[in-house]
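Please see the structure below; I have some questions.
Only a part of the assembly is drawn; its chains keep their places, and the rest are absent.
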Amino acid sequence: MSKIKLGILGGGEDSLIGVLHRVASSMFDKYEVVGGVFDPTYDKSLNFGKKLGLDPDRLYRDLDHLVEEENKRAEEDRIQVISVLTPNFLHFPMAKKLVENNFHVICEKPLTTTYEEAKVLVDLQAEKGKIFGVTYTYTGYPMVRQMKQMIADGVIGKIQKVDVQYYQGWINPIIHDKEKRSSTWRLDPGKSGISCCIGDIGTHAFNMVEYVTGQQVEQILADLNYLYEDNPMDIDGTVLLRFSGKAKGVLRASQIATGEENNFTVQIYGEKGGLKWQQENPNYLYLMVDGKPLQVLKPGHVYNSDFSLEGTKLPPGHPEGIFDSMGNIYLGIANAINGKKKFDGAYPLLQEGARGMKFIEKTVASHKEGNVWIKLDD
Amino acid sequence: MSKIKLGILGGGEDSLIGVLHRVASSMFDKYEVVGGVFDPTYDKSLNFGKKLGLDPDRLYRDLDHLVEEENKRAEEDRIQVISVLTPNFLHFPMAKKLVENNFHVICEKPLTTTYEEAKVLVDLQAEKGKIFGVTYTYTGYPMVRQMKQMIADGVIGKIQKVDVQYYQGWINPIIHDKEKRSSTWRLDPGKSGISCCIGDIGTHAFNMVEYVTGQQVEQILADLNYLYEDNPMDIDGTVLLRFSGKAKGVLRASQIATGEENNFTVQIYGEKGGLKWQQENPNYLYLMVDGKPLQVLKPGHVYNSDFSLEGTKLPPGHPEGIFDSMGNIYLGIANAINGKKKFDGAYPLLQEGARGMKFIEKTVASHKEGNVWIKLDD
Amino acid sequence: MSKIKLGILGGGEDSLIGVLHRVASSMFDKYEVVGGVFDPTYDKSLNFGKKLGLDPDRLYRDLDHLVEEENKRAEEDRIQVISVLTPNFLHFPMAKKLVENNFHVICEKPLTTTYEEAKVLVDLQAEKGKIFGVTYTYTGYPMVRQMKQMIADGVIGKIQKVDVQYYQGWINPIIHDKEKRSSTWRLDPGKSGISCCIGDIGTHAFNMVEYVTGQQVEQILADLNYLYEDNPMDIDGTVLLRFSGKAKGVLRASQIATGEENNFTVQIYGEKGGLKWQQENPNYLYLMVDGKPLQVLKPGHVYNSDFSLEGTKLPPGHPEGIFDSMGNIYLGIANAINGKKKFDGAYPLLQEGARGMKFIEKTVASHKEGNVWIKLDD
């Protein structure tokens, strides 16, 4: 089976997310980057593409040209899937055009800027039947996948308590400085939508708890923090959660947890045990069972599920990281494109991206209405 | 200066809390246990007291006898302070009688069963001027004291985010078994008051955040969990907090966090940095400053405050634990009794005990009224 | 049963070791400190003893008076056991006199200044049949005891590799400063014997590996470090070990591991698994079994042995520390004195103290002879 031809929108010179996606796509020898539009300025895009060793013919002026030209090619030579790494507000129009034109899509999160847009994509994809992955990167870690599997297997029994934290501190030096604040796109509703903290990292936390528990959040009550009256965007928030399975939970997200880097922690407790995982030390999964020694599971061991093991390339003790996690998501999407789906949850679905958009909107609504309970689906 | 004469109520044979208080009282050579009522059954109390090597004359039949007989003694020979380690519902009548009769008091938490009772004690103590300590044990750890001092000194700047967790799992094997549940006094409102989880451990968390931040919680919104409809007592809860200093926070407490032992964690974030402390590893205090290496402070080093250093008996690297923490509180009370107060916060005041009672009542009220904001002081 | 009457030699005002022993003796309500000689200066001793609330009649001018006067008392009133906390060179004459006069003895380490002296005590004690404990404090930790038990039970199978580290950094600021060096008694062979690092902490490490493995070291090859030619005392060393059970091992000790506090770590590997313990986090015991999740055992859980559980006073999650560890050793000695021995290894025997002296002498010999193998017993 030959490699999948991959195009990229955005992610050019100096883009970190570009590096992440390109490396991830290379990890399992499933993809070949063949072209794209790396920058809105054509020259920059062209130069960057050349540096990657790409055929200049496939370094397009813009998405329209890409679609037009690629569609002229023979099917076996055509770009099959496109990674959308452009600024958030472009995700929707680009992804829409791509699905309409029968490309598979890999889209960065947040999927869109509104839930309305997200629903449009969901309907369109249902109609077109293309593969559409949203890169909630963290679900690609082997120990997250192991956690999901163990919960599904009943290792911790019926879930009774969910606790998720996503704490960063990077906005702290910005928020207290009005000048810096005004030049930060994440704090500009025009560019970033209705939410900063919940939109950027709260959605990861939300997706993660639904992912690992296999349960849906039914109701939320949110308290957000804007710190300054003239700051229109939340930079911290706590969301009380009620799950379909009757469990209660709490989601905490912050960008003013000064000194925190990317401290994303998940704790799930059931009738038979508890499980804990931390993104900054992703190769440790803690299983707590009452009256038993704490167990620490690590990647690559035979005691892990096949799904988890698929995501580890080297033997135990050789730490893999976030590039590898993204690589696993790319692998899941490749398998789906190749019609060889092996595991549920192998990549985040478009529907999860849409659900994230709904979560953001409902969270802001709960807060604005006075910290009241709101149903997620009504 | 001779040792302070200490009496004990409760804490007899097989009592863990009794061991904790006796050992703590011995740590700085400030106290001498001379008598008390160790058990409601006189014979048991007598036997136990003899095992401790006490004079049988001071092993009293009950509190009334104790008060009567001790008051007959010359002042320099009289019991000066009494530790109240009896079941919760007895704290109030006993403490009241003791203060009325001019004893200093050390009382286990929760101080009383209602806030009304607590207020009575506060008023009485103000009138009598006796020393009255409430054993929120955890505030005695050297690194908690260091945290308090560093926050007061402005090391992390103005506080903007408070997060406190107190997770245990011990009720999990009980709550799902109706028989066990009915025989657990903590789950019996008649014995344990209106709250289990918030009353037992939520108050510790509440006291701790007010202690280290030096700020008061002004408003709360609580969501408690009872898991079963026929269970009258909360066993888990999340409380949103708003502080006098405008910071927001969240307090999480659970007794159904299966597999957790005594996972009490405090995270305080300010404009200049963050501080973290965990009870199960009490000798590590984490200071996070944006763009600087994480710093880990440990007890006994010269970089700690005098208040913190007073609470460490051995050089760095010799781990002290919860007995030592309680020992530090006993030391603070001894210094107060001896009129040699050195540090604010050296022991938890009666007022803090009373405030804990108020927190419990308001938390339950917020939950019962539909998870709404309630002012703590109105 | 009434409390054991305990006397103390040394450990007066400002003595840390004095605090440690007094608190430890109080932890299980087995001992009552009744007198002793706390300081060579009688007035100081007297004042200190009064502060402890002791009867001035039993605050003796010196050891001779103590022995004479105590022997005049009725047996049930007499001091039964004496803790020897004086400078190292006094351990031998004092302990000898005490055993000769039928006192039980608790002696700080190092037991003596030479192996010759130690042998005299061993012979004397055999003749007199008194209880004689040497306070290798670290063997009192519950998880060390659990480790010993698990190895004895075959949990890790036949031992094949032993690794023990005892790293401190406290001599670093002294060793490079000739003035400070000359005023440090540990670096003065006249006061401290033939070895500094091996004598002070290497012996702990040596005792620990023999204690937990139940095997004896048969041969050693040592390389010591003195850093400066004019420094007569080792401050760092590595010792290759060969055990009776054919396992090989390595012991590393240093007082110039700059920045280390009291980093004493034991790693034992067998055919079936490995065990690891660290003194600075004494409540965690790591069990590694090939192909299984890492297990972390903690004190107070039912999965621990009775011997381990005896050494934990509070439920899991309430950290106990080094005072508690010493308390456990005092408990073991109390049980022995009371004729109620429950567990092998409940306190370090005189023979272990003597063996430590032999280890020091042989280690220095191996180094001085050019880093060659030497038999421990010949």
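Of note:
When the chains are written out, they are named A, B and C in that same order, and each has its own residue count from 1.
Keep this in mind: a contact is a pair of C-beta atoms (placed from the backbone, for glycine too) under 8 Å apart; a residue touches a chain by one contact, two chains touch by 3 or more.
Fair warning: this is a prediction, and the values are worked out from it, not measured in the lab.
In this structure file the homo-oligomer totals 4 copies of one chain sequence, with 3 depicted.
Keep in mind that, in the parts below, only the chains that are shown with their structure count from here on.
By the document's definition of touch, common neighbours of chain A and chain B comprise C.
The two copies, chain B and chain C, are related by a rotation of 180°, based on C-alpha atoms and rounded to the nearest 5. Chain centres here are Cα means. That of chain A falls 43 Å from that of chain B.
Per-chain Cα centroids separate chain A from chain C by 55 Å. The residues of chain C that reach two or more other chains are 298, listed in rising order. The residues of chain A lying in touch with chain C in their complex are 287, 291-298, 301-303.
Residue ranges on chain B touching chain A, taken from their complex, read 156, 160-161, 163, 165, 167, 169-170, 172-173, 176, 221, 223, 225, 227, 236, 238, 240, 248, 250, 252, 254, 256-260, 267, 269-274, 287-290, 294, 371, 373.
Contact residues on chain B toward chain C in their complex (touch as defined above): 1-3, 16, 19-20, 22-23, 26-27, 29, 32, 50-53, 168, 170, 260-263, 279-283, 298, 313-324, 327.
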